[in-house]
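Of the protein chains in this complex, one is absent; all others appear in place.
Chain lettering (A, B and C) follows the sequence in which the chains are written, and residue indices restart at 1 in each chain.
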Amino acid sequence: MRPVEKCGVFGIFGHPEAANLTYLGLYSLQHRGQESAGIVSSRDSTLHSYHGMGLVSEVFSREIIASLPGEIAIGHVRYSTAGASHIKNAQPFVVEYSRGSLAVAHNGNLTNALRIRDELEAYGSIFQSTMDTEVIVHLIAQSRERSLADRVVAALQQVKGAYSLVFMSDHELIAARDPNGFRPLVLGRLEDAHVVASETCAFDLIGAKYLREVEPGEVLVINEKGPRSIKPFEKTTNSLCVFEFIYFARPDSIIFDQSVYAVRLALGRQLASEHPVDADVVIPIPDSGFPATIGYAQQSGIPLELGLIRNHYVGRTFIEPEQSIRHFGVKVKLNPIKDVIKGNRVVLIDDSIVRATTGRKIVKMIRNAGAMEIHFRISSPPITYPCFYGIDTPVRKELIAATHTVKEVEKYLTSESLGYLSREGLKECVGDRDHSFCYACFTGDYPVPIPIRPEESQMTLFDREDRNQ
Amino acid sequence: MRPVEKCGVFGIFGHPEAANLTYLGLYSLQHRGQESAGIVSSRDSTLHSYHGMGLVSEVFSREIIASLPGEIAIGHVRYSTAGASHIKNAQPFVVEYSRGSLAVAHNGNLTNALRIRDELEAYGSIFQSTMDTEVIVHLIAQSRERSLADRVVAALQQVKGAYSLVFMSDHELIAARDPNGFRPLVLGRLEDAHVVASETCAFDLIGAKYLREVEPGEVLVINEKGPRSIKPFEKTTNSLCVFEFIYFARPDSIIFDQSVYAVRLALGRQLASEHPVDADVVIPIPDSGFPATIGYAQQSGIPLELGLIRNHYVGRTFIEPEQSIRHFGVKVKLNPIKDVIKGNRVVLIDDSIVRATTGRKIVKMIRNAGAMEIHFRISSPPITYPCFYGIDTPVRKELIAATHTVKEVEKYLTSESLGYLSREGLKECVGDRDHSFCYACFTGDYPVPIPIRPEESQMTLFDREDRNQ
Amino acid sequence: MRPVEKCGVFGIFGHPEAANLTYLGLYSLQHRGQESAGIVSSRDSTLHSYHGMGLVSEVFSREIIASLPGEIAIGHVRYSTAGASHIKNAQPFVVEYSRGSLAVAHNGNLTNALRIRDELEAYGSIFQSTMDTEVIVHLIAQSRERSLADRVVAALQQVKGAYSLVFMSDHELIAARDPNGFRPLVLGRLEDAHVVASETCAFDLIGAKYLREVEPGEVLVINEKGPRSIKPFEKTTNSLCVFEFIYFARPDSIIFDQSVYAVRLALGRQLASEHPVDADVVIPIPDSGFPATIGYAQQSGIPLELGLIRNHYVGRTFIEPEQSIRHFGVKVKLNPIKDVIKGNRVVLIDDSIVRATTGRKIVKMIRNAGAMEIHFRISSPPITYPCFYGIDTPVRKELIAATHTVKEVEKYLTSESLGYLSREGLKECVGDRDHSFCYACFTGDYPVPIPIRPEESQMTLFDREDRNQ
Partner (left out) sequence: MRPVEKCGVFGIFGHPEAANLTYLGLYSLQHRGQESAGIVSSRDSTLHSYHGMGLVSEVFSREIIASLPGEIAIGHVRYSTAGASHIKNAQPFVVEYSRGSLAVAHNGNLTNALRIRDELEAYGSIFQSTMDTEVIVHLIAQSRERSLADRVVAALQQVKGAYSLVFMSDHELIAARDPNGFRPLVLGRLEDAHVVASETCAFDLIGAKYLREVEPGEVLVINEKGPRSIKPFEKTTNSLCVFEFIYFARPDSIIFDQSVYAVRLALGRQLASEHPVDADVVIPIPDSGFPATIGYAQQSGIPLELGLIRNHYVGRTFIEPEQSIRHFGVKVKLNPIKDVIKGNRVVLIDDSIVRATTGRKIVKMIRNAGAMEIHFRISSPPITYPCFYGIDTPVRKELIAATHTVKEVEKYLTSESLGYLSREGLKECVGDRDHSFCYACFTGDYPVPIPIRPEESQMTLFDREDRNQ
């Protein structure tokens, strides 16, 4: 069953331009998912929705936004994983059930979705998508509770895993975050309206004020009476995703009550302390490696330079000539500035290494540009385990650090040296004093049990091909 | 709940080019629905599907057909009714349930779908479309029977109304027709493959041989062992839709075991006998009025001429100038040949009158072209009741013959005379000796009970706006 | 050089909705060309234009029509010939030259365009299209005359061949027809506005009144002072294209001052007189064979029936299965009604035979449907020579009647008999007493000299591939 991984969610209650502001919010969250986008709004007891494949700015037109009336709206952006780019998997998910219409946007990944789905199907339930989100909706429809809030709580008490959810009916907005708080979810205010979003950067664009996090284990019901907080789950330790800080969130966001940029800067400084090197220049792999590079340069005193230029016009497909061009794949995105590299000892900074194939190509490209030495520095520990809580990582055997020592990875990269940030250094940079973060991708210590056959939660059980026009 | 009205269905089992032949079959059935088209095929336990809005030739490309592999396929074309042109209502309908994947294509209209849906939702079922077909699928999913055939039978025993259905799983094709046999469904053979379709014209294009009708009340299970016929319903009288002969089916088809063209010719002859007139020329309203006009001309001896030319390039939208043009709407489609009309007494033949607004415009256009007299002849009786079995008719108050006498309709049309075919004449032309046809639209005698508030079955219960890209 | 063959032209002067009415006019002339459509309008000394590939109803939207302001407009529809479907060859052709802007729409084919183009290029002229129309524009631009009318006359005095032209500047509309009058061009009036069009059917839709033909050799200048007629050419005999009556024009049009339908009816009657046969039924090849079939049936007394049904949803491309289907190509468009054909002696009527390949397939399809005998009757004489005046015919060797006797064609068609209309019969039906028609496709007597290497005028000299997005 398909995890709903690497997504962004947004919701607003009580604003006459709810859909347009949701559109802007999604636009700010675009880095969390570029495959599809959707918005649902409500007016006169009717939900209005529109979904499309592609970027927010491509999917929505002025006419479409105008066709989404009302003062409540939720939206979703979804990440593209190969082979599953179906419009039917676009969110928010909208259904009709006995109590009316319901829409939901989900960021995260349930670890017991398959088992629940099997049970539901055994009793005759029909599933229309391959998303684990649909399990939650079925549980809500089958709940005997009367209010939507109670039904949502009843459903969430049955599911396990990571979720930051935004529900809407025709008169209510409900935000919910799993008890461990894996994925971020923040609450803000715009005049009389309340807004929730995956990151605060969505608030900045629409001019909303950041109030606080939706807390781990909190179900926040927002209607005409204002927000009401429910804490229906047993208290557990927090397991905030540290990878949001390392790579995934936007640097101008505040998540988990800290500035992402400040954390990344600290990671770079810590990296310089842990892995100093005598070099002439420190260069980032753009754009995500930038903040850590600034930190590294500040701490080490080695001058920062732009050594790689990123082409921002990269399209989705690319027509390669038959006659091969060296390092073509990486050259399409990055080009070295010879002037900066030639004859120099280069420190190259990236935020993480997954398979190391791109890193190897970049090292060779920089070597070709005339670097004397290349020292690769990574502002995170080695990734040795897959994520089951909503980040799209490959299966374990494809994670180079899971199967190779640091020395072996260094050799593969062909760099003069390689330095990963230590787990302790990471912990210190995020200020984790009470074990409130999830480091499972680095340690394999999963705070919520994962399926026995873990691949199941990382693969689609069935992947019926269906593409609407 | 939305009836699945005015549709065409097709299915094939046991041919290596199943999807391509389904495409051709749908192409031949295009007159039964121009809103959307879809095909589902099966290979390696997986259903592959594609749906799109528009004509068959627009929706499918060579690449799409190639992406629908396997030896089993079903297809569907759907008619456009205003406001409900959603891709989510395109068929075949495909779902996952405990026993795997299932697809279904439906022509007809269930009369108790709303009531069943209410019950299902009360027990937590979630509906994804507004089509009554979905009720059948839920009933199949909840059946405790083991084989698909038994589950289909169990489901159909609960629904009432009109249906010609084609189901497919990954290894089986099942065709089913309601006990009254309202809508046509025919069985054919192409080499080793079996095919079912709404009309035989779909067989002609692919070179399949017409074997027989799928009989009223028959469930025909086609798999590797060949076809197996089940008759699970109590015997009832047939109620074949007479309007298929009058207007809906293609003249080159055989349905209900008779040639559509031959029936229409007979209707025209009978009309001439019942409503003779002294005139110079008899002209058809193209294209549907043609066969009856030939019959009328043959019987009356009045020469047939083309008096109205139809523009076959009519697009879906049309940009009308602000300054009004007389009879513009009808002129876009039809233009009179003055030479044929000027100074002549004209007999004008059409197959039916619903609202009479177009007929009135045509009469005025022909009058403007110089006709001395205009005698309107209709090759069917007055339509006085709406259809609840799958033909798209307006609510009763919009049927001009339901609220006006023939004299009043004649006056509205501004023709010198108006003659409808008699019910007895119609009966005789279709050779109905044992009351095996449905004449409800002319008589109000509904062979299967209709909902107490009949509008319910003609309107959508809810019509959530959702448009996929 | 590419002849501008098989096109429709339209122009209007003095109406506030000039572009919208041009759109409607082109819509009515769609049968004259389906490849591309274009409209040019004028306001405030500026020409506004829009061209697109496809049908009129596809190319233009309300927004586009609204972007074409002013009270003067001309339009053009163009026929698709394989391989030359370039947007750059769409008309009207619009250029800037020393006296301002000029647009022109052309129906016809110049016989000396290549020679003039060679001369113009030798003096440094640059051509932007492969259309012979561009030669006229260059000659206008190089003329030393002062008024546009005089420049047009000066240009037309240098070209030879067939042309019905509509020019517009920012304040004037000029219609011109070659001295022989090969192609039709009619003048009408709509309130204070004047309109010109290839056929009168364009007037019917917009409610304009037919005034008269633009005469052969007439140059009609329409501006704020009203129309002014110039006859600048030496008097010559008329050479009206008889094939417009046989096939090309719409049956509801008046061209060359006669009803097209009436002529076709007469052709059918004459055909019955010349080639009687003892048969049970006479059937048309739809749609173009219809009027002649009515005439044949009337004259012969043999009953007319619909034996072939045409599918009007035929798309531009068609996905054929790999496994061949008998007569597939023709079946996509036509399907026989067995009931009409089986056991009968059939007279089959078509308007003309070019290559006979389709006719052969139709005969076989009717034979398969059970015909006892098939008698093919053609309402025109054998086509034995290509046209150089604007009708798209193949080169001579592909015309079956140019290389085979009637007996041989009959054998190829596999029909029991074949009868062509005689030339004398044709002449009588069009009422040609003073040799005012062109019969060159039947006789090879070309009224205007054709190029020594005739292929040149039928082929493109160069066919640069250029496709705009």
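Everything that follows uses one rule, which is that contacts are C-beta pairs under 8 Å (C-beta built on N, C-alpha and C of every residue); 3 or more make two chains touch, one makes a residue touch a chain.
Just so you know, these numbers come straight off a predicted model, no measurement behind them.
S.K.: Relative to the complete complex, which of the depicted chains are touched by the chain excluded from display?
M.R.: A, C
S.K.: From the listed residues A:L306, A:V354, A:M372 or A:V406, report the one that touches the chain absent from this view.
M.R.: Of these options, the touching residue for the absent chain is A:L306.
S.K.: Looking at C:L26, C:M53, C:L190 or C:I222, which residue reaches the missing chain?
M.R.: Result: among the candidates, C:M53 touches the missing chain.
S.K.: Using the document's definition of touch, tell me which of C:A141, C:L211 or C:A402 contacts the absent chain.
M.R.: Result: among the candidates, C:A141 touches the missing chain.
S.K.: In the complete complex, which positions of chain C touch the hidden chain?
M.R.: 46-54, 59, 67, 87, 90, 94-98, 101, 118, 121-128, 137-138, 141-143, 462, 464-469
S.K.: If you put the missing chain back, which residues of chain A would it touch?
M.R.: Spelled out for chain A, the touching residues are 16-17, 20-21, 23-24, 27-28, 30-31, 34, 55-58, 60-62, 65, 201, 204-207, 250-252, 259, 261-262, 265, 287, 290-291, 294, 298, 303-306, 309, 311-323, 325-326, 331-332, 335-340.
Rule of thumb we're sticking to: only the chains that are shown with their structure count from here on.
S.K.: Tell me which chain's centre, taken as the mean of its C-alpha atoms, is farthest from chain C.
M.R.: Farthest from chain C by mean C-alpha position: A.
S.K.: Nearest whole angstrom, what separates the Cα centre of chain A from the Cα centre of chain C?
M.R.: About 61 Å, centre to centre.
S.K.: So which stretches of chain B touch two or more other chains?
M.R.: none
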